[in-house]
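To keep things clear, I will list the structure first and then write my remarks on it.
The complex is shown incomplete by one protein chain, all other protein chains being positioned as in the whole.
Per-chain residue numbering starts at 1, and chain names A and B are given in the order in which the chains are listed.
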Amino acid sequence: MSATARGMSIGRTLRHMPATAIIGFVLIAAYAVVTLFAPVLAPYGQAEIVGAQFEPWGGPFPLGTDALGRDMLSRLIWGARNTVTVALLTTVLAFLLGSVTGLLAAVFGGWVDMVLSRVVDILMAIPALIFTLLLLSALGPGIGNLVMVIAVLDGTRVFRLARAAAMDVMVMDYVEAARLRGEGTWWLIRREVLPNIAAPLIAEFGLRFCFVFLTISALSFLGLGLPPPLADWGGMVRDNAALITFGDITPLLPAAAIAVLTIAVNFVVDWMLHRASGLKD
Amino acid sequence: MLLDIRNLKVEARGEDGWTPILHGVDLQLDRGEVVGLIGESGAGKSTLGVASMGYAAPGLRFAGGEVLLDGTDLLKLPPARRRPFRGHRIAYVAQSAAASFNPAWRLLTQFTEGPLIHGTATRAESEAFARDLYARMNLPDPDNFGLRYPHQVSGGQLQRAMVAMAMACRPELIVFDEPTTALDVTTQVSVLAAIRESVRDFNLAAIYITHDLAVVAQMADRIKVMRHGREVEEAPTRQMLEAPEEDYTRSLWAVRSFRRPPRVLPEDEVPALRASGVTAGYDRGGDVLRDVSFEVPHGSTVAVVGESGSGKSTTARVITGLLPPRLGQVALNGQLLPPRLADRTREQLRSVQMIYQMADTALNPRQTIRQILSRPLSFYRRLSGKAREARLRQLMEQIELEPNLFLGRLPGELSGGQKQRIGIARALAAEPDFIICDEVTSALDQLVAEGILRLLSRLQDETGVSYMFITHDLATVRAIADRVVVMQHGRVVDSGTTSEVLDRPRHPYTAELLASVPEADPDWLTRRIAEGAG
Partner (left out) sequence: MSAAQGHPLRRMILRRLLIGLFTLFVISVLVFLAVSLLPGDIAQQVLGQAATPETVAAFRRELGLDEPLIQRYISWIGGVLTGDFGRSLANGRPVAELLAGRLGNTMFLATYAAVIAVPFAVLIGLLAALWRGGWFDRTANVLTLTAISFPEFFIAYILMYWLSVRLGLFPSIADPGASPSLGDMITRAFLPALTLVLVVTAHMMRMTRAAVVNVLGAPYIAMARLKGASPWRVITWHALPNALAPIINVIALNVAWLIAGVVIVEVVFVYPGLGQLMVDSVTNRDIPVVQACALIFAAVYILLNLLADVLAIATNPRLLHPR
């Protein structure tokens, strides 16, 4: 009975899904395909110099070449793999860091919560981009530093959300019932709290990915992202920006690639949040 | 005729389009007449009440029928032309005055808002009228009362201020939507008196919405019983009270007559639970409990009675170990319980169980009933496999729910009463000696609540478990308790067997509490006012 009921509810969910969410899902799937199969899809390698500088669109280079004579289309495709993978990795790290500490703060309360919350307050007291620039200038550039710094700074936002959501659950009578039964902390986290904060956390993951992705793109654009010759979208905009003043929109393509993925994720998250808030009342 | 609602249909937005919640209801009201709407939750009382103002709450819509006020069909008017009626000719008094007054403005400013919007009076006239009404409502310092902000005023006073505000434009009709439900009984009397007096003095028509038969008996000329968005029956108050025609109405009336047969409890050397000299408080705050002592004999039910803030729930927290007391101790079967939860053995934890007021928040919405009930079985009794499944089924039969139907469900798929039964089964699964029932029936409709009380007393007869029954409702106490402990301001002011305490009250507070509980007799409030209360 419950299997068919669940099947029906999925069908109903799909029927009621707004156009924006469907577009979002389709686009995310397309990006996933490009990210996974970049080596197959890209005509050339990302560092391969295959033509003259700034060749126009058409012929062997559908989107022309860049300042070093590398194929734009190939670099766009490789850029998907590089940029999305780094952003995803950073988001996962930020998420693990933030949600684990947030849960601990909520479940243990007391001084654990005090210390963690104060540290997060301080980290959040500086605008994230400024803090990132400061830390990167001290640590030096590099993918490792980039991922770590952004993961820690974005983890603070996840911490806030996970802590608040878990706090809401911790005051529920069913958690008190479990504590009175004598359950340990691990049980409380795993069985009572986590299943009940999964929905907002998943939405937060999407949101976080957007912010991380945009931050990494911004840093790449500022010249502090992935080191050359790796193709990444923010850096590609920077390298070819001069073309815009000549009326050539090629540098806008990687920027658009960033924008479209972020919009897609945001559309899906917006729908999920809307659904969650609608179910509450 | 002032108000004539004909065949009114209202729908609510659900996941799959619109579902009807009022299926064609009629309501007629003459000037100066008070009609009481009574029914359980989901009956559509409030929806009907505000519909008389041409208003549907967000998420609801009118799907048919007419709302004629003095012959004008409000539903045919566009929203902008309905507004001149609201607050002007028909006013509204909400359940929670604390939430329904805007926290940003003074009471007087909110009083004069209506008259100024509708142009019925100047600010000066309106303010003078406010002071007059505040005085009639027995509000303190009526000349300056309106200068306060809502958060500076107590609940009962705020509710009276809201009644005054409803009268600001001298309306012809007021809709009272459970105006005393959120109040303590001793406060309720003064608000009821204020409402009835003003309705009479100004010859108002009123719709009085409540789930409490005794309250509506004091207020209404006529009573309409509603259920599931339909009218059950309607009759003048006395006739409705004495000779209801429908079975449903009779069952509603009968709820209050449930009495457990009196029992002779065996003399007990060592009680199931003994609290001695408990003094407790939160963090660095003052003492919430002061020197609280009482006993719960084996196999008995002891009701702990008091109004909000009397320390009933804090007492429960001390017993369960959530709040270690500052002084005093708690003993179970003669053995001292460690004050802190963390220091108690699994066996001690098993012996004391708890049932909560809000079944909604007491069950984890992400666990099936099977998971919820299995955990105490495996945790305390180490049951698994077939043995656990057999015990699960036995528990479900004890609480009168069909195992095959319910074990696989999530709490969200159960009704309020069913959820409360699962809460009982979870406590029972531990095979405890002592169960704390914290207002277990106060969030439930009366018929459902009665079923829970019957179940609890039957389970006690079967298992010999002792109950500490926390409640503010004296009818519940009479129905189920062997002994009563009365609390006020964190102290035990009276205790004894139920008949000792309730039939011949020795303490003035117990007497006041008893006298404040409305009776299903239309003359009760008149008598009570004559006796000088409020």
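Here is the rule we use: contacts are C-beta pairs under 8 Å (C-beta built on N, C-alpha and C of every residue); 3 or more make two chains touch, one makes a residue touch a chain.
Here the structure is a predicted model, which means the values were calculated and not measured.
When the whole complex is considered, the residue among A:L68, A:I143, A:L252 or A:M272 that touches the unshown chain is A:L252. In the complete complex, the hidden chain is touched by one of B:S41, B:Q152, B:S293 or B:S384, namely B:Q152. Only one of B:V35, B:V50 or B:I480 touches the chain withheld from this view, namely B:V50. Remark: the omitted chain is touched by one listed residue; of B:Q28, B:T72, B:S100 or B:T497 this is B:S100. Touching residues on chain A toward the chain that is not drawn are 20, 121-122, 125-131, 133-140, 210, 214, 217-218, 221-224, 234, 237, 241, 244-247, 249, 251-252, 255-256, 258-259, 262-263, 265-267, 270.
Think of the hidden chain as still there; on chain B it touches residues 50, 53, 55, 57, 80, 83-88, 91-92, 94, 96, 99-105, 113-114, 117-118, 148-149, 151-152.
Here is the rule we go by: only the chains that are shown with their structure count from here on.
Put simply, chain A touches chain B in their complex at residues 1-2, 12, 16, 172-174, 176-177, 179-183, 191-192, 195-196, 281.
Partner chain A is touched in their complex by these residues of chain B: 15-16, 59, 320-322, 341, 344, 346, 349, 352-354, 356, 358, 361-367, 375-376, 379-380, 408, 426, 430.
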